[in-house]
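Note that one protein chain of the assembly has been removed; the remaining protein chains are unaltered in position.
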Amino acid sequence: MFITKYFEEFAIGDVRHTYGRTITETDIVVHAGQSGDFFPHHMDEEWCKTQPFKKRIAHGTLIFTVAVGLTADHINDVSMTYGYEKLRFIKPVFINDTIKVTVTIQDKKDHKRPDHGLVTELVECFNQHNELVMRCEHILLVKKQAA
Amino acid sequence: MFITKYFEEFAIGDVRHTYGRTITETDIVVHAGQSGDFFPHHMDEEWCKTQPFKKRIAHGTLIFTVAVGLTADHINDVSMTYGYEKLRFIKPVFINDTIKVTVTIQDKKDHKRPDHGLVTELVECFNQHNELVMRCEHILLVKKQAA
Amino acid sequence: MFITKYFEEFAIGDVRHTYGRTITETDIVVHAGQSGDFFPHHMDEEWCKTQPFKKRIAHGTLIFTVAVGLTADHINDVSMTYGYEKLRFIKPVFINDTIKVTVTIQDKKDHKRPDHGLVTELVECFNQHNELVMRCEHILLVKKQAA
Amino acid sequence: MFITKYFEEFAIGDVRHTYGRTITETDIVVHAGQSGDFFPHHMDEEWCKTQPFKKRIAHGTLIFTVAVGLTADHINDVSMTYGYEKLRFIKPVFINDTIKVTVTIQDKKDHKRPDHGLVTELVECFNQHNELVMRCEHILLVKKQAA
Amino acid sequence: MFITKYFEEFAIGDVRHTYGRTITETDIVVHAGQSGDFFPHHMDEEWCKTQPFKKRIAHGTLIFTVAVGLTADHINDVSMTYGYEKLRFIKPVFINDTIKVTVTIQDKKDHKRPDHGLVTELVECFNQHNELVMRCEHILLVKKQAA
Partner (left out) sequence: MFITKYFEEFAIGDVRHTYGRTITETDIVVHAGQSGDFFPHHMDEEWCKTQPFKKRIAHGTLIFTVAVGLTADHINDVSMTYGYEKLRFIKPVFINDTIKVTVTIQDKKDHKRPDHGLVTELVECFNQHNELVMRCEHILLVKKQAA
């Protein structure tokens, strides 16, 4: 589970795929309870029937949380999260939709610390109809291999 | 709880402050259970003792979730989330730290849809020592008032 | 979120309405886990089919908890809960029912502490068919304005 | 677990005692998540330090829920809850306090349905210092034995 | 709730039956969150459709946990769990299946400590179609009555 993968070893274009996960009503209720966001978009089925999307929708922070969690399958001990960019919620996720994530190495850049570089992973989250529902760029700060 | 606040009504520099919330061990355990991320950074006190930060730390997605949730105190029915930019986890959040959030209107821009504009909120999350632990920019797509 | 509203400022007949919330199977399972009440009325779909109400029903304490929670939208720092009276569970709440609460100022009385008074709020909880499912009286101990 | 105990079989003065339960930080966090009440009294350790009670306190609805749950050890199939009276939260319950409940048959009355009567149970909830923290009266509607 | 039942008082062939419990989607999601097992058998409805069992199935450890929990209705203060044997998951349990447990005293044996004996309870868990879904043998170490 622990791996050591240096900056030089990341190859632009490399892709990995995660398991899928069905987003359940339970996930939404638990997420409301964790975030404190009980807006009727997520919690009031009757109100949602009067809205364009017709049904309760998952919180954006839930989809981000599950998508990032799905990608967490090993620990690279020479890498850490630098941040996220361009996080977009493109389509609503409804109860019983199943999402999975594709991670693509998109970019590599130098960093001001000369022994580290920045790796950009494109994180794309799809539903069961292969529609993109969320996307973001995950920036990793990765050690370079000793010279 | 429902308000109507048009693009023109957002003033750059306006600030609002949220309640605080203590990040508990429960929050971390529940977040592991929701995200599926059981990495030892969050779940293994013994392993953490051997690391530079010495103690279990909150998941980044937990801090983002709670910070966004703390700001969710009303619904503006002419506004929706467009996305997030420059999400950074600046300092670790430990069990029993208390966080609160400051939201500052940072920028306003036109959008390709002429009846809408983009409002950028700077979201800054501080711990009980007034140290910045997380920051991001929340982009809102907001309707303009009928001409 | 913090307000200051003195005894004199409460007007009998004033009404406020909350958001709605759909009572989910998750809420019932979580409530069983919190209360320790796993009676088959709440947890055994097969047994419920043999009973007059035919389906699993929400715990009374769950409906009371959610109803009170729905009303918790601000903090009046000169008021505290004195108690509750005449709590009645009038109709069963089933999984997927949506409840909302109406709070009406019903009564005002002096208290033995001359600088405080008692305010009675009538708390009425309705389902999506506008049927009253729960009601109680919430007694508040509220400071009087300095003379 | 199912018993049959008619109105005539309840004796004023009869007492039963429940197990104890330690009220944990987890209980409070889960209860906030179920009720939607994230007031700083329950969730913000730093703010609580500035208040008279100094520490986070349990929600009233949590104590009521656990107290009622502790008493739920059998099902009397000729009895149902009619309602609750005089619910009072007498002392705050803090994280790590342990509560237990004493139930005393306090009163018996006729009901307009001649084949039923009302039984009043006094429900008293004590902490580990034997201080009364909550009390209420639980009214049961109980069938009378066939004549 | 506390009883005292010595080794001599257990009679081979004695049977007790528990309440039933419907296994909900919530139970599975909470169990994934507690165990850390997010395998698609439990969490990915779309993947399950491609498998012989067609639907998400409960974790074995969930069924074992609920089955053992259903039997926990009193505490025998002269008995403790010695272990479990021959735990088998015979049929899958699906969301909305209702399980209940039958416990039969199957065997009694001496133990090397002469003042204790071993009692074997056969624990059989059935679904709503009276199909055996899980079984195990629960070995108890029970004090003998003072000679």
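Per-chain numbering from 1; labels A, B, C, D and E assigned in written order.
Here is the rule we use: contacts are C-beta pairs under 8 Å (C-beta built on N, C-alpha and C of every residue); 3 or more make two chains touch, one makes a residue touch a chain.
Keep in mind the model is a prediction, meaning the values are calculated, not measured.
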Who does the absent chain touch among those shown? A, B, C, D, E
Out of D:Thr22, D:Gln51 or D:Gln145, which residue would touch the omitted chain in the full complex? D:Thr22
For chain B, which positions touch the chain that isn't shown here? 25-26, 29-30, 38-40, 43-47, 56
If you put the missing chain back, which residues of chain C would it touch? 30, 32-34, 36, 38
Contact footprint on chain E, counting only the chain that is left out: 21, 27, 30-31, 33-37, 39-40, 60-62, 64-66, 68-70, 72, 75, 81-89, 136
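To be clear about the criterion, only the chains that are shown with their structure count from here on.
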Steps needed, at fewest, to go from chain A to chain E via touching chains: 1
Selected pair, out of A-E, B-C or A-D, that shares over half of its residue contact pairs with C-E: A-E
Identify the chain pair with more contacting C-beta pairs: A-D or C-D. C-D
Gap in Å, rounded to a whole number, between the CA centres of chain E and chain B: 43
So the centre of each chain is just the mean of its C-alpha atoms; given that, what is the distance between chain D and chain E in Å? 30
Chain E: which residues touch two or more other chains? 19, 25-26, 30, 38
Which of line, ring, star, complete or other matches the graph of chains that touch? complete
